[in-house]
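Worksheet: one structure, shown below.
Of the protein chains in this complex, one is absent; all others appear in place.
After this line comes chain A, so read on.
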């Protein structure tokens, strides 16, 4: 049996429950005959991918859902061969540059040129162009983005590019100015509540109390995917839902582990404690929890917990160490330094207070 998230993923623009205006814009655009290059951006869990798939369906019809996975081989300038998996239908192809690493420029250019030289053959095709979807476009190298610029103009007759990313910050200006920017905000808490109490509850024939749905929506940080997952795991844990279930919504293990670290640092600021925390951080890292996720969760937990007077300093400190983490090599150094810094700030504050 599939998870609820996958079961109730909308497949057409009409089924989308929130951001109706965006859906109708995309619908107009899809039916207008010529589509500009598109750049979808918004936080994760906002529904970008779902919307892209639905848009493609609107443009090409249900044919885009007949998907196959191919392995294709590319040759790098240094004559190395690399294999990557692509997902494609007769109308579109999807790639994820993070699968390709530093050779993204070669791979994307080869794909684009090859696709541009081929014509839409299917007699059912309503459009002359094909579409290349590039997921996680924020991780495209600058090199690959530069290469996209003129290509997007040259092959515009046969080809459209759809880019998908979390923030436009990492997409170079010249690429942005060749695209229509489509911002997909995260669903509001109300949107999520409606989704949980409406669509999911109705289809599963269960009742979801509004308070529980609201609590889930807030805890999910306005992330629809997480919210549905959380609802399903609460359901598995206990159904019918009870009033006190709010407090026992199961968090993922890694999140519980991070909260534990945050609490340890708030309880006691000492070298021994730091040593203990380091061990816990190592464990998280070895379970492939990204260092950035750990740092951000710690930061927001601490910002929430400390006195108002300290919050700004906490944010500055978190931002500094997160920046170092990005440019540095060894994640554990920066995470440990961050925890140590937090401890020193917090300890100084506690001493200050007790001396007054």
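Please note the rule applied: a contact is a pair of C-beta atoms (placed from the backbone, for glycine too) under 8 Å apart; a residue touches a chain by one contact, two chains touch by 3 or more; residues count from 1.
Everything below uses one rule, namely that contacts and distances are computed from a predicted model.
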Study note, to complete from the structure: Among "Vacuolar fusion protein MON1 homolog", "Ubiquitin-related modifier 1", "Zuotin" or "Subunit of heteropentameric Replication factor C (RF-C)", UniProt's protein name for the complex chain that is not shown is "Subunit of heteropentameric Replication factor C (RF-C)"
Practice item. Write down which of A:2, A:71 or A:308 is the residue touching the left-out chain. Key: A:308
Exercise for review: Could you tell me which of A:9, A:57 or A:92 touches the chain that is not displayed?
Suggested key: A:92
Study note, to complete from the structure: Sole touch to the unshown chain from A:100, A:115, A:213 or A:339: residue A:115
Review point. In terms of residues, what is the contact footprint of the unshown chain on chain A?
Key: 24-25, 28-29, 32-36, 41-43, 46, 63, 66, 68, 77, 88-93, 105, 109, 112-115, 117-122, 126-130, 142-143, 146-151, 153-154, 156-157, 167-170, 173-174, 176-181, 183-186, 221-222, 292, 296, 299, 303, 307-309, 311-313, 315-316, 318-320, 322-323, 326-327, 352, 356
